[in-house]
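Attaching a single structure in structure tokens format; questions to follow.
Every protein chain except one is present and positioned as in the full complex.
The letters A and B name the chains in turn, as written, and every chain counts its residues from 1.
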Amino acid sequence: MAGLKPEPAAADAPAKVRFRDPQIEMAHGAGGIASRRLIEGLFAPILFGSSHEPLGDSATVHVAGARVAITTDCFVVKPLKFAGGSIGELAINGTVNDLAVSGARPESIVATFVLEAGLPTDVLEAEIRAMGEAARQAGVAIAGGDTKVVEHGQADLMYITTTGLGSFLPGVHVNPRSVRSGDKVLLSGPIGDHGITILLARGELDLDADLRSDTRSVFPLVEAMVREAGPGIRWMRDPTRGGVATSLNELARDCGLSVHLIDDTIPVRDTVRGACELLGLDPLHIANEGQFLAVVAPEYANLALNALCQTAGGEAAVMIGEVCEQPAGSVLITTEYGGSRIIDMLVGDPLPRIC
Amino acid sequence: MCLAIPGKIVEVFPDMPRLATVEVAGVRRKVDLGLLEDDPPVSGDWVLIHVGFAMSKISEQDAIDQMNTLRILGEDEQAIQEVQGYGLDGSDNRKPS
Partner (left out) sequence: MRFVDEFRDPEVITKTAEEIRRLAEPSRHYRIMEVCGGHTHAIYRFGLKDILPSNVELIHGPGCPVCVLPMGRIDDGLALAQDPDVIFSAFGDMMRVPGTQGSPLEHKARGMDVRIVYSPSDALKLAKANPGKHVMFFAIGFETTAPSSALTLMRAKAEGIRNFSLFCNHVTIIPAIRAILDSPDMRLDAFVGPGHVSTVIGCRPYEWIASKEGRPIVISGFEPLDILQSIVMLLRQLKSGEAKVENQYKRVVPWEGNRAALRAMAEVFQLRPYFEWRGLGFISQSALGIRDSYADWDTERRFRVPGVRVTDPKAAQCGEVLKGVLKPAQCKLFGSECTPEHPVGALMVSSEGSCAAYYNYEHRKAMATSLAWPA
């Protein structure tokens, strides 16, 4: 989700809507440039008041003197079930991860279900069980929920919305404004697994591969990293829709610096690479559901990386680059032989190409 | 017009000779062999795939030759410069050691 410190909107200042698109397109939900434009240009001015805080994965709210993290998300996926998971697990892990990368321990989730009339009960039951299991594994309580049913033909069988609450881990304050030139960029593991699994599961491209979604809670990894290197952690994000490219571009814009990546360090499974080469896709733009990025001060970077590598599930964590001054607001990737290119956000979802 | 990828034929279908399963880094897809009907590939061959059709067989030998050519690039040049440095070819150039 995109959240920030809420401030009461100034009653006398009319909200300045900058969003000019005549209708909503699929691109607006893809997590890329169009999504950002919608949020910043329509939602933020009206709902978030005049706050200039950057949008993050969770928001901080103060309730009776306590500082609490809150996040919300909605889950729309076709097909509902795929290798490695289903919509229920995505819903729990996605919410847990949004809290985790804000530096918060996930405590509690409430969920709403929009169900399509005609949805077989056993399908629904399977998803509820998956959610229960994912919540148990993530150590988070499901506190309640709501259900609505819509006509057949709407809701793609099932949409799930969640709201999660978390308690901030002591000693960590993530804020893109605290990022400095020289900070290191860490990645928890291989990218592209989830997005390619979904693409293949849709069956339209007739490709077959031994691949699973990476959906999981990254909280244990975050907790371990915070324990060893808390004071040095400047920023974290889970690169879901839009991939690593989108998350790092958002960081670059929010902190006004540049992110430099080293091509050969970025871990990609062979099958993901093969599918991307076949379809003309870039793994950096593909969604992940079980990985996260962290920007860490240089004197803490090795501590942070070791903490990840020594935690179950973090063995493949790696340093993929660092923050620099120029080109400001952009992400640059360089190969071993000195060739470089800018990595930008896509407009909408990545599309296979033949040219 | 140009996205074409090398893939290995891993499965052929005796009752459907113009179809084969091709594998690219563990990703498999059925590919039409109709454009190679004059010299059909067999299981284990590498082919160039474009929009689900095999366009050409890939010659392993040509690939190896190309890499060998590239790897010794500049070595001929270096050898010439060294020889000139020794004055053995009669030239006046002395390569500073």
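Remarks
In this text, a residue touches a chain if its C-beta (ideal position, glycine included) is under 8 Å from a C-beta of that chain, and two chains touch if they have at least 3 such contacts.
As the structure is a prediction and not an experimental result, all values here were calculated from the model.
Across A:72, A:108, A:137 or A:334, the single residue that touches the chain missing here is A:334. Contact between chain A and the unshown chain involves residues 23-27, 33-34, 37, 181, 204-207, 258, 260, 262, 264, 270, 273-274, 277, 279-280, 321-322, 324-330, 332, 334-342, 344, 347-348, 351-355.
Where chain B meets the missing chain, the touching residues are 1-6, 8, 24-25, 32, 34-38, 46, 48, 50-53, 55-56, 58-60, 62-63, 65-67, 69-71, 73-74, 77.
Throughout what follows, only the chains that are shown with their structure count from here on.
Inter-chain spacing, taken between the CA centroids of chain A and chain B, is 39 Å. Interface residues of chain A facing chain B in the complex, by the touch rule stated above, are 205-210, 270-271, 273-275, 277-278, 280, 353-355. Per the touch definition, chain B reaches chain A in the complex via residues 1-3, 5, 24-30, 49-52.
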